[in-house]
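With one protein chain removed, the remaining protein chains of the complex are shown where they sit.
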Amino acid sequence: MELFLQFLFSGITVGAIYALIALGFNIVYNATSILNLAQGEFLVFGGLLMWYFLEKLNLPYGFSFLLALGATGFVGLLMERFTIRPLQKTADPLLLILITIAFSILLRGILMFLFGKDPYGYRPIDEGPPLIIFGAILQRQVLWILLFVVLTLIFLYLFFNCTMIGRAMKACSVDKTSASLMGINTSQMVMLSFFLSGIFAGLAGILITPITFIEYDKGPLLTIKGFTSAILGGLGSNWGVMAGGFLLGILESLIAGYVHSGLKDALALLLMLIMLLFRPAGLFQSAEQARLRKL
Amino acid sequence: MKDTILNPNTKTYIYLLIFYIVILSAGFSIKDPYILTIFVFAGLNALSALGLSLLMGLAGQISLGHNGFYGLGAYLSAILSVYYKVPVLLSIVIAVTFTSLFAILLAIPALRLKGHYLAVATLGFGEIIYLLLNEWGPGGPSGFGDIPRLYLGAIELSSPLHFHLFVWTLFAVAFFFSLNLANSTYGKVLRALHASETALRTLGINIVSLKVKIFILSAFLTALSGAIYAHFVTFVSPATFSVFYSVLLLMMVMLGGIHSLWGAPIGALFITFLPETLRPFKEYDILIYGLILTLGLIFFRKGIIHLLEVGAKRWLPFLK
Partner (left out) sequence: MILMRLCLFLIFLFLFHVATYASKEPIKIGAILSITGPASFIGEPEKNTLLLLADQINKAGGINGRPVQVIIEDSKSDETQAVLSAKKLIERDKVVAIIGPSTTGESMAVIPIVTQAKIPMISLAAGTAITEPVSERYWIFKTAQYDRSAVEAIYRYMQKKGIKKVGILTITTSFGDQGRKALLELAPKFGITIVADERYKPKDKDMSVQLMKAKNAGAEAIINWSVGPEQVIVVKNWHSLKLGIPLFQSHGWGSKKNIELAGPSAEGVIAPLSRIVVWDKLPDNHPQKKILRDYYMAYTARFKTEPGTFGGHAYDAFMMLVEAIRKVGPDPAKIRDYIENNIKNWPGVSGIFNMSPKDHCGLDHTSFEMVIVRNRDWEILH
């Protein structure tokens, strides 16, 4: 029992990280149908900037937090302005995905230039000893991550359903032409979505660094995990991708615990592949829903 | 147009012949084994990229899992020749055949998926192969070496020049057949796949079988390239066959130009030589590399091949 709980907590820790990345993916995907594969680099950017503000400039925790968030959001804006917008007209989804990959390589180069290759870390939000629940141990930072995941979901729900701007964004994702006929500035909406995804990636980076440390080339593998989670849960739905993240994390952890740690990634991926074949739209929505959501 | 007696199909074959001759004579005139080695890697990449280009350009399917085929080809051939003492040429044939068969298993279910879902399914496949090579491949993550070199009859391919001639000849042959395929009715049907699946379905064309066939061909070419890689470098480790190879291939195909098969060799040559020319920038080459890729995709979105075509039309009017 204790062992199982420990495996579960470990899975939740990793899953919470995946969930945060997957959410960032989903925001951009919902607004633009683009998969932003530079998401992992945004995240690294957030973590490294937080380190810079906190440890190098000795700014207060909360202030560094906000600064780092704003800065990653700004990088999202820049990316949209200089790479996505010039290509919007071609509307070739493959080209748009590739440009995000190319940009991620560029961003990685910049990060290496600015911060070097060392891993960085800083203190967690709450420095108390880890929690012990029925003999299993859970780091406090994980609770904070869970809190932020919930806050993010509530924020996104309110934003997309109760604010004018959020509804406009939603309208864009359903049908761009109609939306623009209704007087919505669609290119501003795309820009906003990249800003938001930058902020959420930054949030993820800031929160996970005390647990996993961060270095300039951590991005690609985080991107792949986040991407897998998003597909697993079903792109399009915020709740779905979040659940996908936790599911993947817990799955990996249980496989490592009960099967073998050397096979955890391969088996988790295999399960995902099998699932994809039976439920191509993700675990939590039917193909019908997915089609309605997009198209 | 009036004065030419050649139809466009014949012309592409002439271009291929010219390209082949140019590449071969480059091999003979370049004495520097370092440059030749880059050419060999470029040729191997071109072979893989051709496979991906067929899949993407003709069948309109995306794959992020070609690193899996590349790795399977390399590992199988290496294992057969090192541990089972199979003669090298035979080991390559077996490895490539087996990988192609394996591709069927993947293609039949996976090709039901579309767009992002196909991308993630192939990504998952490539990752699984990579992880299994780590776990079960001889030598584990450290890989294994002393893989025998390639023999053609009694000639051992030992120098980069030998490999250069061999790889690019292989490429030319593969390209010849690919052009045939692209220009055949079959190829036209495949191109139409892009436009409308429903229309094809109403015509009674079996789309799935077409897609599967092209997928297998694509896997075949990439596996072949991987197998030759193993016998050229004589050492393999899983790191070479990670998902980053698939991303690299994707870059080659897109930057070279997806609307023409010519994009594959052009993109492969460009992407393989680029980091080598960036060596003077030391470790900051990744910055410049990323910048060039980003700008390239923004400004030459139809690929380098499009630039060449436009340039040729403008400056070499007799080609019309």
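To keep things simple, chains are lettered A and B as they appear, and every chain counts its residues starting from 1.
Just so we're on the same page, contacts are C-beta pairs under 8 Å (C-beta built on N, C-alpha and C of every residue); 3 or more make two chains touch, one makes a residue touch a chain.
Note that the coordinates shown come from a computational prediction; the quantities given were computed from them, not determined experimentally.
Trainee: Please identify which residue in A:Ile84, A:Ile184 or A:Ala256 touches the non-displayed chain.
Mentor: Candidates A:Ile84, A:Ile184 or A:Ala256; residue touching the omitted chain: A:Ala256.
Trainee: Which listed residue (B:Ser25, B:Thr97 or B:Ser142) would be found touching the missing chain in the intact complex?
Mentor: Considering the complete complex, B:Ser142 is the one touching the chain left out.
Trainee: Can you list, in ascending order, the chain A residues touching the missing chain?
Mentor: Within chain A, the residues that touch the unshown chain are 3, 6-7, 9-10, 13-14, 17, 112, 117-121, 129-130, 137, 139, 208, 211-213, 215, 217-218, 221-222, 253, 256-257, 261-262, 265.
Trainee: What chain B residues would touch the chain not displayed?
Mentor: 32-34, 37-38, 41, 134-135, 139-143, 145, 160, 233-235, 237, 239-240, 275-276, 279, 282-283, 285-286
The rule we apply is simple: only the chains that are shown with their structure count from here on.
Trainee: List the centre-to-centre spacing of chain A and chain B in whole Å, with centres computed as mean CA coordinates.
Mentor: Roughly 32 Å, centre to centre.
Trainee: Under the stated contact criterion, what part of chain B meets chain A in this complex?
Mentor: The touching residues are 56, 62, 109-110, 112-113, 115-117, 119-121, 123-125, 127-128, 131-132, 134-135, 243-244, 247, 250-251, 254, 258, 283-284, 286-291, 293-294, 296-298, 301.
Trainee: Would you pull the chain A residues touching chain B in the complex into a rising list?
Mentor: 35, 82-83, 86-87, 90, 92-95, 97-99, 101-110, 112-113, 220, 224, 227-228, 231, 235, 262-263, 265-266, 269-270, 272-273, 276-277, 280-281
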